[in-house]
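Only one protein chain is missing from this complex, and each of the others stays in its spot.
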Amino acid sequence: MLKLLKKTYYSLIFLGFYLFKLVEANLFMAWDILTPKMLDQPGFIDVEINLESETGILMLSNLVSMTPGTLVVDANLGKKLLKVHVLYMRNETKERAEIMRFQRMIKRITE
Amino acid sequence: MITALLILIGSVFILLSAIGLIRYDDLYSRMQATTKATSFGVFLILIGASIFFNNYFVYLKALFIIIFIYLTAPLGAHSISKSDKEGRLEE
Partner (left out) sequence: MTENVTNIILYISLGILVVALLLVFVRMFKGPSIQDRVVALDLTAFIAMGFILIYGVMAENAIYFDIPVIIALISFIGTVAISTYLKQKEKSS
């Protein structure tokens, strides 16, 4: 019972976080489209998944696709790898840390 | 009034994603513009229209469409990129 309450609480936090990220991502896209091009190159990074359930991986890929500047391109569930397209390769380490933070958030809900 | 404003902002976001589709010079960057900005634009237009009608069934339908779009927009991008050689993980 307590576990269920805790999961509901974390799910509500996740929903709020998702909506916040949604607005942030769209403002970022608007700014990026309307300003002149930067010199940065887009590219791909591989990220490890440490989630167990498939629902969690679905939530993770959906959230990553909706955050500013990243898009999930392919997933390998056997090797637990996620291929992510990044708009600015300059921010690569920051994006990796961000995805790790999302995984910790989702782990609290699904496990 | 608030309906009209929400619909205007939503149309502007759809226009932005169309401009992004023209301006980016890489397939995956184009997909970033279309998955995010378009679904947000349709989200705003749906909220504006359902506030205008203010009807229980209309709110339910709008909620259904929003959930469906947000589940399928990343999936569509994923399946398009899997049909391209560059976007696949090597086995």
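Quick notes on this structure:
Letters A and B name the chains as they come in the text, with residue numbers starting at 1 for each one.
FYI, a contact is a pair of C-beta atoms (placed from the backbone, for glycine too) under 8 Å apart; a residue touches a chain by one contact, two chains touch by 3 or more.
It should be emphasised that the depicted structure is a prediction, and the values quoted were computed from it without experimental measurement.
Considering the complete complex, the chain that is not shown touches B.
Take subunit B: the residues that touch the chain left off the picture are 1, 3-5, 7-8, 10-12, 14-15, 17-19, 21-22, 27, 30-31, 34, 38-39, 41-42, 45-46, 48-50, 52-53, 55, 57-58, 61-62, 64-65, 68-69, 72, 75-76, 79-85.
Quick note on the criterion: only the chains that are shown with their structure count from here on.
Listed in rising order, the residues of subunit A touching subunit B in the complex are 22, 25-26, 29-30, 32-34, 37, 42, 46, 61-62, 65-66, 69, 71-76, 79, 81, 83, 85, 87. Every residue of subunit B that touches subunit A in the complex is listed here, in rising order: 13, 16-17, 19-20, 23, 26, 28-29, 31-33, 35-37, 40, 70-71, 73-74, 77-78, 81-82, 87-89.
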